[in-house]
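Got a structure here, written out as structure tokens. Questions coming.
Here the complex is missing one protein chain, while the rest keep their positions.
Note that the chains take the letters A, B, C and D in the order they are written out, and that residue 1 is the start of every chain.
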Amino acid sequence: MKQLKILGLVAILAGLIIAPFTQATYGTYVLSSWLVFTVAAMGLNLTLGYAGQISLAQAAFMGIGAYSTALMTMAGLPWIASVVVGMGLCFVVGLILGYPALRVQNHFLAFVTLAFTTLAFLVMRNEEWLTGGIYGLVGVPRPSVAGLSLMDGTRYYFFTLGVFILASLSFWWLVNSPWGRAFKGLRENPIRANSLGVDTRLVTLLAFAIGAAYGGLSGALMAPLVQYIDPMSFTLIISLKILLMVVVGGSGYFFGPFLGAGLVIMLPEFLRFAEAYYLMIYAALVVFLMVVCPSGLLGLLSRGIAAIRSREPAERGDLKEGAQL
Amino acid sequence: MSDFLQLIISGLSTGSIYALAAIGFTLLWQASQTINFAQGEFVMVPAFFILIGSRVLGLPFPIAIGFGLAVAVFTLGFVFKRLVIQPMLPHGHLPIVMATIALAILMRELVKEFYSAEAQTFPALFSEQTFDVFGAVISHQDIGNLAVSAVAIIALQLFLGRTRTGRSMQATAQNPGVAEILGVNVQRMVLYTFMINAALATLASVLISPIYLAKFSNGEPIGLVAFLAAIVGGFNQVRGALVGGLLIGVIDNLSAAYLSSEYRIAGPMILLIVIILLRPQGLLGTSEGRTV
Amino acid sequence: MTETVLSIRNISKSFGGIHAVRDVSFDVYKGEVLGLIGPNGSGKSTLFNCVLGQLKPDAGGVTVTGQDVAGKRACELSKLGVGRTFQQLSVFPEMSVLDNLILAGQEHRGSMFSRLFGPSDAGLTEEADRMISFFRLGHLRDELAGSLSYGQQKLVDAAMAFMANPALVLLDEPAGGVNLTMLGHLKERLKTYNREHETTFVVIEHNMEFVMSLCTRIVVLAEGAIIAEGTPEEIRANQTVIDAYLGS
Amino acid sequence: ETLKLGNVAELSGPGATVGNAWTDAINMGVDEINAAGGVLGMQLEIDTYDTQTDAQTSRALVQKAIDDGAFLILGTVYSSSTIVNMLVTMQQGIPQIVGSESPSITQKGNPYVFRSSFGAQKSMPKIAAYLDEGLGAKSVAVSWVNNEFGKGGHDAFVAEMEARGIEVVADVSSEVGQADFASDVTQLKSANADAIFVYLHEEESARLLKELRKQNVEAPIIGETTLLNQKVIELSEGAADGIMGHVGLTVDAPNPEIQAFAKRFSDRYGYKADHNAMKGYVAIYTAATAIERAGELDRQKVADTLHNMTITVEDVPNILLNVSWDETGEVSRESFLVEVQGDETIVKDMLPAN
Partner (left out) sequence: MLQLKNLYGGYGKITILNGVEFEIPKGTITTVIGPNGAGKSTVFKAIFGLLNVHSGQILLEGRDVTGRTPKQMIGEGVTYVPQGRNVVPQLSVYHNLELGGITARDQSAVRARIEKVMDQFPMLREFRDRKAIELSGGQQKQLEVARALLLDPKLILIDEPSIGLSPNLVAEVFRTLQALRDDGVTILMVEQNAKAALAMSDFGIVLELGQTRMHDRADALLADPRVGQLFLGGHMEEA
């Protein structure tokens, strides 16, 4: 089983490396944006899927990351510096945004974060002196690595892929450490977790802050990819789109966002044939998907696997053991 | 001064419409613990059912309203509950949130493709005649809207709190497992909830459309504001929706005029954050009680 | 029996018009097993919640080993070595039994930072496995805690309270729903801990056999106030207690 | 043999009304051109892409259209999208004819972007002249929509007002899709300006006009193109009576080519064409004419041809009005001063190209 998993991962990685060579510019662009959104969705998966704190602010964090990157790289600073600043900023703002989560949950929290997204949008749109206002910032440069310019779409794709792999690995590390268990404890039973010594306050804030930092990273990758940013790219709709990625893929599953982002980004491509009806079909598909697998694609998969497994030894161990009479 | 009065009065009148859309939220929450992100579209669509009745089928307008109501209760109540909500109820909030967001898009697209992408005029129930009060203009429509939403809210409040069916609905929402073992027909209660919600949405649609015009894209702003109203007023109190709606209407107007029109939605949003942080249960709501 | 581990001073708490706890004071000494009994609604759970930071008392104070813990959050108390269980089932339903136990202990291993870079089980798998086999849950080790029967969850719940090697444990109805054989084991475990680690226990319980055979001292609450205090024998014989609580 | 063009437009989302009219007109134009023998002997083939009124999507789709082999791109209409996706055509040297009116589009030095209608910086001077000389206004209150379209128009308008010494006494922005204009109107009203200038999208214009009437505002109401759209007049149910303004393109122009177009359009689609449809129609004929004049399928050459090109109605009747482009891709042509009387738009004056 484990070997199978590793083999699968290697195959996927190989696929990702070969992919751009089989695609036209557009295909590579779509792949890059899949990687970028997956990073954002991964962050939300931490906040929502693992720690159970719903957030509709992920787009705003992407915005913070993207604007920091755009402003700094356009001023001639290196990309890496802008990433550090962008992610740091998101981390701090994420900490602050986490505070409401200490008091309220569920839809209330959703709406606080929604309000934050709206406020962030207003600032991006109205503070023209800083953000370029509604016109946004045009001409964000793509970084160069070791003197190699990444202006070319394929090169930038590989750059994104590299950052993406780093981000995924650290995410894997995080959720499999005791921290990951603490996040889940917060999700499952915060009061008990707290009485067991889990500092739920800190963990809640960190869940927001780390999730936000991933959002910032995603924004920092996006600005050079699109080479243009404007406030409309960071509205509530985008937050909902990231949320959809997490939920459709399977929230709380490590690979959920990868799958979800792939689906949300690729589906419109496959539905292009339907022309004017495609959004309709797209929406109908999402409704259908949620109805048949409410726990997301990976949730369905893991239930399927469990069903196949339990078919063989059709009962549980505890039913054989412990006869006392 | 008359400006200020006008802002308040217009705010109240718009607020009463927000309230109508918001009751649906509080109802769904109290009677099935679901949140319908397509609520705005639920208010947008019945206007088109009515328009189909009157323009396509050629029914007289009052009968077209009845027709629209019936179609709305069937599709947005019965069909929606059976096909969308029922399979997802045991799986918590998230799938329902996502499905209703997608459903909102679906409804918008359906209206756009199969009726029209253009805004449509819609006949008003109340006359648009106006009169002056200390320099502020009030129309009959404003007063009518306020009265209708107040009546709807009181009626619903009484229904939920004073009748056995109403309490069975609440029990279903709060603890479906218990409701089931006590013999409450859980599925039917959820169905009632959604049918009543559809009827309320139709009512809101009839009142809103003459002013806002009927358009496929109207659902989004209406849904958002209704949600704000529900939270500000208190999710677990139907009458909270009225207070929340009115407050949001007024604050929105005041912040547009005195804060900055570019930041106008910041007003209600900040109000929302403040309320959630200081009084999470909403202005009229009651706290959910003991946790340990 | 000299060192005071927990000192409760004049705690009062009311909800609306209900005085759930009225001016309750008592001390708990190191190494004792104190029973806290009383009729339903007499304020026992409320008192626990006031001690452990889940509720804020209206008046009065609590000290743990001499340290004032007013305003301390539950996780800080846990770091001070105070563990507890809840009256209502309180496990992490979507995590395996093993993970439930590791989570219960991990926050006491190293610092937040070192845990991030340390082993993913914080080195607790062995300890958890010992606990699991002690409570005869071996066959359930990898099941989700939420799919266990009531009594099994109750045992997981109790086992979690021990994972952090606490110095003081407050147990709210540990015996409810637990099979008598297992209850015997549970009692043994409590006694062993008490003997070997000098762990102090405060136990709320309605199962009189359990309380009487386990506790060294018993405090009786009724309507929020202490009505009696003494050894099991004294309590069993106390007419006020019989009238208010035990029944004929 | 066919020649592929890409039409990237707002078929869904808030811009659907606009994008659908634009697309319908383009499809009609393509059918006519193909029936008349196509371009350079080739039949035109149009691939249509829906941006969902989303800038990022539009950028990706322009790239997709290019990958699919589009020779030239038509669209988008929303300025917010155009600003983003014109970067792609610029980098790859693909001519693009857009329906957007934000001034910034032609001010960025992009050699491949061309308009099919005025940028706001072209129309505002005409409005300003009318306000100043026609109405003798000394002060004006402005209601505008706070997006790329509205902001561009607003900035151009305010600059013109400054130049002419007319004071802007109230400056009220609103959001796209805003339903409630009570507060906006209260502010416009209390400013007591000599005129009110409205720069909103269609439905919002109608809602604003209704509210202006409700609160008994008496100052003259002036607008630019959208405000005088037939849709606005219809939706505002009488409240548009008496408003005046400037339109770049209107189907109500007493002009045989335009009348003929309007009829063909409504016969084919069952609804009345508006200026967005006209923009689309002009765009496809512009594309066809430019390729024809360039004489070969060379994108650079087509772009060069389009710069400083003029098309007259004699040459191409379906271009509707004589039109020319400057070196930035900005257009100029005659325009109209109109007034709404009842539910009719009356053309009061023809303004020369500037």
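Note that contacts are C-beta pairs under 8 Å (C-beta built on N, C-alpha and C of every residue); 3 or more make two chains touch, one makes a residue touch a chain.
Keep in mind the model is a prediction, meaning the values are calculated, not measured.
Colleague: Quick one: say which of C:148, C:167, C:202 or C:228 touches the chain that got left out.
Modeller: Touches the omitted chain: C:148.
Colleague: For the chain left out of this view, which of B:2, B:121, B:174 or B:260 touches it?
Modeller: Looking across B:2, B:121, B:174 or B:260, the contact with the absent chain belongs to B:174.
Colleague: Looking beyond the chains shown, say which of C:88, C:133 or C:165 touches the absent one.
Modeller: Selected residue, touching the omitted chain: C:88.
Colleague: Mind listing the chain C residues that contact the chain we can't see here?
Modeller: Here the touching residues of chain C are 15, 38-41, 45-46, 87-89, 140, 147-152, 154-155, 173, 176-184, 187, 206-210, 213-214, 245-248.
Colleague: List every residue of chain B that touches the chain not included in the displayed model.
Modeller: Looking at chain B, the ones touching the missing chain are residues 164, 167-168, 170-171, 174-175, 177-185, 236, 288-290.
Criterion: only the chains that are shown with their structure count from here on.
Colleague: Let me check something: if the centre of a chain is the mean of its CA atoms, which chain is farthest from chain D?
Modeller: C
Colleague: Taking each chain's centre as the mean of its CA atoms, how far is chain B from chain D in angstrom?
Modeller: Centre-to-centre distance between chain B and chain D: 36 Å.
Colleague: Rounded to the nearest whole Å, what is the centre-to-centre distance of chain A and chain B, using the mean of the C-alpha atoms as each centre?
Modeller: 32
Colleague: Two-or-more-chain contact residues of chain D, please, as numbers and ranges.
Modeller: In chain D, residues 12, 146 touch at least two other chains, as defined above.
Colleague: Touching at least two other chains at once: which residues of chain C meet that condition?
Modeller: Touching at least two other chains: 54, 86.
Colleague: Within the complex, which stretch of chain B touches chain D?
Modeller: Residue list for chain B touching chain D: 3, 6-7, 10-11, 13-14, 108-109, 112, 117-119, 121, 128, 130, 137, 139, 211-213, 215-218, 220-222, 249, 252-254, 256-257, 261-262, 264-265.
Colleague: Under the stated contact criterion, what part of chain A meets chain D in this complex?
Modeller: 24-27, 29-30, 33, 125, 133-136, 138, 226-228, 230, 232-233, 237, 272, 275-276, 278-279
Colleague: For a test of understanding, state which residues of chain D touch chain A in their complex under the given definition.
Modeller: Against chain A, chain D makes touches at 11-12, 48-50, 52, 54-56, 59-60, 63-64, 66-67, 80, 83-84, 87, 104, 108, 146-148, 151.
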